[in-house]
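Please see the structure below; I have some questions.
Removed from the display is one protein chain of the complex; every other protein chain stays in position.
Each chain carries a letter (A, B and C) given by its place in the written order, and its residues are counted from 1.
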Amino acid sequence: MKNAHPSYTLLVFVLLGLLPFLFQDPRALIVLLAINIALIAKLGWERSMIKAYILVGGIGSCFAVITWLPFTNVGTPYWSSTIPLIHYPVQITDVGVLWALGMGLRLANVALLSMYYVFTTSPREIAMGLRGIGVPFSISYLLSLIFRFIPLVKNDLAIIREAQMVRGMSTSEGNVPERIRKYSYLLVPLIFNSLKRVQLIANALDAKGFRMRNSQHRFYRSKRWKKAEVFTLVAGVCIVSALFYIARLHPDHIGVLIPGRI
Amino acid sequence: MDSTFSSRKATKTKTLVINALFIAFTLAATMFINLRLPIMGNGGLIHLGNVPLLIAAFVYGRKTGAIAGAFGMGLFDLISGWTAWAPFTFVIVGAMGYVAGLIAEKVPGNRVFVYALAVAAALVIKIVGYYFVEVILYGNWIQPFGSIPGNVLQVVVAAVIVIPLVGRLKKIVGQG
Amino acid sequence: MSVVIELNDVWYSYEKEKLVLQGVSLQLKQGEFVAIIGGNGSGKTTLAKHCNGLYKPTQGTVKVNGLDTKTMSVAQLSRIVAYCYQNPDHQIFHSTIKAEVAFGPKNMGWPPEKIEQAVAEALAAVGLSDKGDEEPHFSSKGTRQKIAVASILAMKPQVIVLDEPTTGLDYRGMQEMMELVRHLHAEGHTIIVITHDMRLVAEYAQRVIVMHKGKLLCDGDPVHVFSQTQVLAAAQVEAPAIYRFGKAAGIDDPIPLTLTAMKKQVLGEGI
């Protein structure tokens, strides 16, 4: 993907990201996850991403499974009960188990794709990609600035935390309210420092001819669309549409457990 | 050419940079600073993403508040796998920032009271907004109640942190 | 003089491949005034942060007053070794200068009278007694730097580490800051200053440590260190102007490092 048109990469990931929403069945989704993992393994993992993925994607998926489990009223119940007061039935059914697993896998899939895209695409490429599909320059530039700020913010936070540790404060001790109060101690220096930076960055941008509406701006070394890319995209859109038709609109649903649900 | 004039406070570029900064804050606070509690809904995630959102709304006004919320949390949803929520988050949290900022700007009176009012309004938007979104996404009317405690807690925690600081932050911002 | 801080073959790395400290051994004695110099990224800050346990060595030991830093928390160590950050804005967060300075002592769990006294003393030491109720964020950079120093002084540490305390200050601010440090030294504190300003090193330090790529390149009194031309060149530093003048003018060894010493030497030569 390194030499691809940035908009192409963006759209490929959007298409891949749509696939998990076509299926509900964990069996279909696990196949999809395997394919995605294989694809990404081929493109090359990043160490830092694996950690983040396990944390965010993993925990998210587990909670998805837990939250969904008791709320499916379709299928044969293994266990059932009612919520007191409102008398709402909760039950664990065979379809419900599959459904919950499917939702967890759906999250795992989408998280994998989106995190991979963000971790391996530079803010500049994201901006170029968005520009290429018609997003205004100011918005695409805003996005690349955000990713420029995040490491600065993280770095500042680490120093501020240390600076408070050396004055005898420990962030790990204390009950929840106390820990919340400690976060507010981080905020003031963080914002004070960042705001100083804001003026400087705005100056640096303006001094280099940056303007919000700049029709003459063009990205250096921007790529041209290749025939193969256009072809792949068109084919991809067709495949996704076909799958949508088969899985969702056709009477003999593939990978759908409960019709009418997303 | 001899000229005498007063120039505007924030240029477009500076506004852009401030917006980017607060989106980054919101995104970073949602991703990196969170307490995970065993409460249902939203993955039991008590993150601090509402803190920068409220600061943006109270200190810089409704526009920055809306942008910080919409982009910051929307991006988080997009990245972290809650992608189906992202378009809704974009609208709901954007509206939270906008309304909180609007109330803080327009309502006169005791500041702490006004901010509390603004937070309450934001909270209502959040609860109602996500309730209906989740009804659609979950396909039932009860399950979405599960995320209400989490949502309330998130906003209340953020308010507890932010409200006492707003006055000072405003002064600091004025200086910078 | 007793040894306060002892580093024994200390190695450290933030990330796997890149070694930031590579076998540093060093003893700092009670009452010394030490300057750490070296190029950007040579490991000065990392070294200093080992002295108060903020970083623990990946290999080797750091002992403070004979105790291994691995067995102590940063909070415990910060009563002995205080570290003052390069940028005061990273640590100031209270709404009054007094509250800011009282933060450290409060964390120590001292009784209120003791805290009040410590704060008053610390503010007096940096000359901000009458500004206790002001908002720290609105004061000048020089004052903010002093607030940062006061806020660690209030914890009554034995050793004070100052990371580039004069960066961004004008000449007056710099002199005030260094006179404050000299005063603290005279009161018995052990001082470690990290700086890029060789004039200050020549003027104030008793002992100079030269760092380069995570290694201790040279350690000795300023006259000795600044005569090591090759070491200095390797470590990305250069001797103060007065010394370079002495060298270029062919003044006899030992070449003085400060204006006053040079004046004495030249006049004593009695041309």
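A few points about this structure:
Convention: a contact is a pair of C-beta atoms (placed from the backbone, for glycine too) under 8 Å apart; a residue touches a chain by one contact, two chains touch by 3 or more.
The rule is simple: contacts and distances are computed from a predicted model.
UniProt lists the omitted chain of the complex under the protein name "Cobalt ABC transporter ATP-binding protein" (options: "Cobalt ABC transporter ATP-binding protein", "Acyl-CoA dehydrogenase family protein", "Hydrogenase expression/formation protein HypE" or "Arginine N-succinyltransferase"). Note on the chain not shown: across the whole complex it touches A, B, C. The residue from A:Ala41, A:Ile86, A:Ala207 or A:Leu249 that touches the chain not shown here is A:Ala207. Against the chain not shown here, subunit B presents residues 1-11, 13-14, 174-175. Annotation for subunit A: contacts to the undisplayed chain at residues 122-124, 148, 152, 197, 199-211, 214, 216-221. Residues touching the missing chain, restricted to subunit C, are 38-41, 140-142, 167-174, 196, 198-199, 236-238, 240-242, 244-245, 248-250, 259, 262-263, 266-267, 271 (touch as defined at the top).
The working rule: only the chains that are shown with their structure count from here on.
Looking at which of B-C and A-B shares more C-beta pairs in contact, the answer is the pair A-B.
Seen from the Cα centre of subunit A, the chain whose own Cα centre is farthest off is C.
A separation of 45 Å divides the Cα centre of subunit A from that of subunit C.
Here the CA centre of subunit B is 42 Å from the CA centre of subunit C. In whole angstrom, the spacing between the mean C-alpha positions of subunit A and subunit B is 19. Annotation for subunit B: residues 168, 172 touch two or more other chains.
In subunit A, the residues touching two or more other chains are 187-188, 192, 196.
Interface residues of subunit B, counted against subunit C in their complex, comprise 168, 171-172, 175. Note for the complex: subunit B touches subunit A at residues 11-14, 16-21, 23-25, 27-28, 31-33, 35-36, 40-41, 43-45, 48, 51, 55, 71, 75, 78-84, 136-140, 142-143, 146, 157, 160-161, 164-165, 168-169, 172-173, 176.
The residues of subunit C lying in touch with subunit B in their complex are 95, 135, 137-138.
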